[in-house]
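Quick notes on the structure that follows.
Rest of the complex left out; these chains stay put.
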Amino acid sequence: MNDIFETLESDVRGYCRTWPAVFAHASGSTMTAEDGSEYLDFFSGAGALNYGHNNPELLRPLLDYLASGAVVHSLDMKTPAKRRFLETFQRLILEPRNLDYKVMFPGPTGTNTVEAALKLARKVTGRQHVLSFTNAFHGMTLGALSVTGNSMKRAGAGIPLTNSSKIPYDDYFNGETDDFMWLERVLEDSGSGVDKPAAVIVETVQGEGGLKAARAGWLRGLSDLCKKHQILLIVDDVQAGCGRTGTFFSFEESGIEPDIVCLSKSISGFGLPMALTLFRRDLDAWSPGEHNGTFRGHNPAFVTATAALERYWADDDFQNDVAGTIAALHRGLDAIAGSVEGASVRGRGLLAGIVFPDVDAAGEVAAEAYRRGLLVETSGPSDEVLKVMPALTIGHADLERGLGILAESVRAVVGSRTPALAGA
Amino acid sequence: MNDIFETLESDVRGYCRTWPAVFAHASGSTMTAEDGSEYLDFFSGAGALNYGHNNPELLRPLLDYLASGAVVHSLDMKTPAKRRFLETFQRLILEPRNLDYKVMFPGPTGTNTVEAALKLARKVTGRQHVLSFTNAFHGMTLGALSVTGNSMKRAGAGIPLTNSSKIPYDDYFNGETDDFMWLERVLEDSGSGVDKPAAVIVETVQGEGGLKAARAGWLRGLSDLCKKHQILLIVDDVQAGCGRTGTFFSFEESGIEPDIVCLSKSISGFGLPMALTLFRRDLDAWSPGEHNGTFRGHNPAFVTATAALERYWADDDFQNDVAGTIAALHRGLDAIAGSVEGASVRGRGLLAGIVFPDVDAAGEVAAEAYRRGLLVETSGPSDEVLKVMPALTIGHADLERGLGILAESVRAVVGSRTPALAGA
């Protein structure tokens, strides 16, 4: 059969191999294939759909905006839609959190905001080295790839990735060493050979690298160490931000205040491309136009982003609801992990997962879940972690149904390979 | 007055400084500010709006799509909207031009597609060096910035930009040397110290670098030289493609067939973020997921892209209309340039401009034109070229009106500084 996805699209395509359905419609936490089969979505567009598919509260203003003949594409010209987004973001997000950040539109994707952050950090400090963490994921363009851990993706660069060193993420040694022992030593030792960095870039939860979550105390320690050595701290909140861990920014729980913050994915709320780079007011050393890009001014995204902020972040109700969802999810995951010898839960909030002792298990569970109508992916350098990422707006029934499918899938896979146990 | 664009947005913002209006609505070639003042648009979203603002033929299917509950965000999962785009692109663009390319969705912006092209070229050839041209512009992420010429933007990287050398663009020496003398020699001389490159990346018209247009013969010479030395030829058609020079791809006139082609800006047709990387079928060496990105599957853009292809590229009518617009534009520009001692016309198709002997003149003319209700920007390392880029769909009357404003603005600026001539 002539499948144009196979004949014309590059071999680089990935998700369509795991989930071969052609997805036609979607609503909330449900995706519907052309053939009418339905899938419960525990994937959420890799974090770009925190408020579910086709959320009507965002769709309505988007349709109104488009139908009104308002400006769609504007680079960094001024538009009312952009003004309203800026005002709303300042009023509902920055001010209540006492964050005195400047806002930059660096281009509409996660890798754009990471590149902008790295450029600014180097420009401001005059230093060239950047530290990033084992199993970090920050993007596919050359600068972002340099601070990314995955060896397969790194090799895609075709050239050495330079001007960055790796340091161990929280619990990289399973608690066997003190936190920051390596980082503290190399920063204090003028003979360490690790050049003093412009910045450290960190994800509070490693969404692609295996769902490890940094503890709040670890993040505070990292922040203190950066301050002590005048190193800028960049939090890449592209995947963990916009409420996914239970608060708007994923670092709120820890109480730290990063120097630079990268946002994208769910900032538009509707799956439309959009990204922000936030930074301390005194770091705004850019010259006009020094970093630019055609799609910085994507007004439909500003419209849905504003609607999402107003609907979900004007008061604490949504955050409280999400707290309940988080608790329910983790109860379910704990139960599933508890049923498999050696498995454990990872992550934080609605960016969570289960790591199995058998590295192939997560992939097989995901495949089994797909057969049972659930979209759930894997994470980690060997895809050894089942990654569970429902919409923040998922209903109780859907959540429990999905957890049920997961539990069955785990049983089917792990049971099928441990016959002795299965018979017990 | 508290202008949130100034108080909250980063100093990196650019266009809003030149054009301080707040643009609320737009239609075809007209943008309307909040205060009701209208502007004729000879800027076209820096090339992202080739079919004009809010083109109803694209808006209608977009509204229908969004209203239908179809999938909006899908990464590289399969959707009917993506299938229809692939089929249409193959049928209307690739097949009629005998181009046997694979299609990759590298992320939705120009710099994403350039990064993907460079990565693939290096991966396929096993070589690390890339050649790019003086005054080239390819993007703001680290890999794309390495092949960009502008020194202000390069300095923004904060680290040395490596693995690339620069070669002179067509007519860099004003006709004083043979084409490719330098390139031919360094490729043939094993002692040149210019490492054999994986690829040469070229724009057929340098949209940001001063509107120089490469001659067809020069492009053929470049292509021949690349073939002779087994070097991949990448055409960055982000700005010059999608019909802007009179044909869908800007290189069609020359008859060359690049190994890799980068498209973005007007590929969605409606100003929505979208990009493609096209390459020879045998170059598709990607592993699944080796290059990825959250916004590769932006279905609203697939919908408008498909509509644009069907409406404008199903037969030759549109191309013939554009040919007339091009002729009219160049008649007008020739007349204006002819009125200023030492000025001349640059560019090709609807990606054209006028360079003035006084480097400040272009900026002053653009400012004057803005006061007279025309949006037109500058280009070149010193902003010394007036850049004229109307929509491909502009009507005859609008075109002539805009040319009239340009002519008056030039007279006002250049006349005001050459009083002797003004009296003549």
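To keep things simple, chains are lettered A and B as they appear, and every chain counts its residues starting from 1.
Rule of thumb we're sticking to: a residue touches a chain if its C-beta (ideal position, glycine included) is under 8 Å from a C-beta of that chain, and two chains touch if they have at least 3 such contacts.
Because the structure is predicted, anything quoted here is derived from the model rather than measured.
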item	value
Oligomeric copy total, full assembly; chains in place: 2	4
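Criterion: only the chains that are shown with their structure count from here on.
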item	value
Where subunit A and subunit B are represented by their mean Cα positions, the distance between them in whole Å	31
In the complex, subunit A residues that touch subunit B	4-5, 8-17, 19-27, 31, 34, 45-49, 53-54, 59, 62-63, 66-80, 82-83, 86-87, 90, 102-105, 107-112, 115-116, 118-119, 121-123, 126, 128, 139-144, 146, 152-153, 155-159, 162-163, 198, 238, 264-265, 270-273, 277, 279, 284-295, 298, 300
